[in-house]
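Missing here is one protein chain; the remaining ones are kept as they sit in the complex.
Residue numbering begins at 1 within each chain, and the chains themselves are lettered A and B in the order written.
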Amino acid sequence: MSQIVLKAVDICKYFHRKHGTLFRKETVVKAVERVNIEVRQGQVVAIIGESGCGKTTLGCTLARIYSPTSGEIWFDGEEISKSQKSDLKRIRRKIQMVFQDPGSSLNPRHKIESIISLPLRIHLDLSKREMKERVMELFDIVDLPRDMMVRYPSALSGGEKQRAGIARALALNPKIVILDEPTSALDVSVQAKVLRLLRELQQNLQLTYILITHNLSLAKNLADEVSVMYLGRVVEMAETEAIFRNPLHPYTKALLSAIPVITQKEKQILPAEVTLDGDIPSPENPPKTCPFLSRCQERRMVCEKSPCPDLVEVEESHYVRCLI
Amino acid sequence: MKHGEIVTIRDLTIHLTTIDGILKVLDGVHLDIREGEIVGLVGETGCGKSITAKTLLGILPRPPAQIMNGEVYFFGRDLLVLSKKQREEMKHRIGYIPQDPMTSLNPVFNVGQVLVDNLIWRMSNMNLLIYLYKRRSKRMREIAEAGALELLHKVHIPNPRAILGKYPVELSGGMRQRVLIAMALVGNPALLVADEPTTALDVTIQKVILELLLEKITEVKLSGLYITHDLGVARLICNRTYVMYAGTVVELAETRGLLDNPLHPYTRGLVNSIPKLSGVRYEGIPGNVPDYFNPPKGCRFYPRCDKRWDDCEKERPLLREVQEGRFVACKLFG
Partner (left out) sequence: MLARSNFLRGCIRFSYNRPAVVGFVLLVFMLIVAVFAPLIAPYPEDAGLVVRFSDKLTPPNPKYLLGTDGLGRDVLSRIMFGIRISLSLAGIVLIISVPIGVLLGICAAYFRGGIEQIIMRITDVFSAIPPIVFALVISAVLKPSLQHSILAIAFVWWRGFCRLAYGEALSIKQEDYITVSRSIGASHFHLMFKEILPNMLSPIIVKATLDAGYAILIGTAISFLGVGASPPTPELGVMVAHARHYLPSCWWSSLFPGLSIFVIVLSFNLFGDGLRDFFGVEIR
């Protein structure tokens, strides 16, 4: 068992919004509610969920772009949830994030070389020549043609832009890369190339990934471990094999059966059809009971009366948050 | 024009004039939609599927776009040669479901206003003067409101009366999409054109909307053109599917057969690129989409194809029936 690189304990992230002009009513958006994540060296951990489940917020909090409202984050033996300025700067070298939309994560007014070398310029003290060499090295690693260095993002295709984003994330040799929907904005044939690149990079550079996505097929192919989130909480957590072979939580089952699969073979792997009623609730003022109650097809009387259930280990390393 | 065909597109070639030159976006596109069937149009970004649909709907902006060649038959009449008025009349037999529910509804009108307006327009036979007159009549509005409620009921919106007064910003994505579907069903169209209606929705909501669409389609035996880049969705909804690449149609087949056993190298590449639950390895397609200013003279997939011959570069392969119901545009197949 390799060592734990990142451990998040009971992480909560709330946003406070004030409404109205005269009588300022305050609502609390509980984007992330008491989430626990453990990531080991060389692993790929996937966080799955639909919009509003808090996965992006969780990713940003783990990357310390946001500060957690409460809870602890242990990175490399150090507690970083409250770190400030210079500590944070040091930590950020090791935790990097790749964003979803390659079009908007690159400054349209900067040349690619400048974009990728930014982390180097901020954190390291390299000579111009060394900087350029490192950038070229990064270009090679992500398979970008070197003549792209002097161009602007608008001249690049979606896949190339995403590669540039990945190169930027790798510039400082981070330990963990958090990938937020790295391929959702790309065409299918391009997605496959970027995914292959990610997989190669992971193996060659011994990287650890936290993959945030709504695409379960992607998770199945890339991840070792999966956490399913709904309304800010983790509702099921297990090794990839286990989740697909034996999904326990009703939401996971619904999610799986909703995947529009392509081939007959895949159809046979899916669980029974479940269609959910209603819409995804908003994380503003969430209910005190099980978060999935309103749409659950398998709900019982006890679910409506009890408070939110805890995460319970049902099988070996397979956790579910459900009363059933 | 065979019997039972609602839409027939033949040899459609469109050029787009831009500052940097002329984009040859469509080249010789063939498409058929028969009565009672849903035809899928599948392809990646920029392959021309939206343009094809817009031509059918008649909303292609003509100054930048030029139709160089081709015919678009709708119920036996060529839309490209009709006058504007005649085209308007044909248009109201088509229902259109646009792509992004978040931006397709005008935020300053509530659901009731939009639906009632639409219905009154239909009832006035597309005549502006009659429409303006009818709008003011209370009785007309009541009739239209009843019609609107019925439409909302059809798309399974709970508590339709309350929804009538809601503005788009108060509705969720799935709800908005239902309203758009309701709007498309106004006037009982014969053909439904859906442009990636579920792309912007979450996967569980998508499932619900797809089931709704299927239900509505089978209810009145609608025909449809369903555009998507998601092959899995095509498998669920479409009877037959066209695969487009770089402005050309490369394959056509019954959907399940197409996906379980793709023939054209591009289709194969596409299917292989998608991560599967069955854990089969996935590859991408090497290379990039062609430059539309100077597309390859022969097969447009030629530069990226792993099975290419020299012949492929010189001449464009035509869409040919190679098995029962399966058409491929590739030199590999004759």
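Things worth noting here:
Just so it is clear, a contact is a pair of C-beta atoms (placed from the backbone, for glycine too) under 8 Å apart; a residue touches a chain by one contact, two chains touch by 3 or more.
For clarity, every value in this text was computed on a predicted model and none was experimentally measured.
When you scan A:104, A:184 or A:306 for touch with the missing chain, the hit is A:104.
The chain that is not drawn here is touched, among residues B:170, B:219 or B:291, by B:291. Only one of the listed residues, A:71, A:119 or A:247, touches the absent chain: A:119.
Listed for chain A, the residues touching the missing chain in the whole complex are 63-65, 88-89, 92, 96-97, 99, 101, 104-110, 118-119, 122-123, 152, 154-155, 168. The missing chain lies against chain B, touching residues 19-21, 291, 293.
Keep in mind that, in the parts below, only the chains that are shown with their structure count from here on.
Mean C-alpha position of chain A lies 33 Å from that of chain B.
Interface of chain A with chain B (complex): residues 50-51, 157-158, 187-193, 195-196, 214-218, 220-222, 244, 254-255, 257-266, 269-270, 275-277, 279-280. Interface residues of chain B facing chain A in the complex, by the touch rule stated above, are 44-45, 172-175, 202-208, 210-211, 229-233, 235-236, 256, 259-260, 269-280, 282-285, 288.
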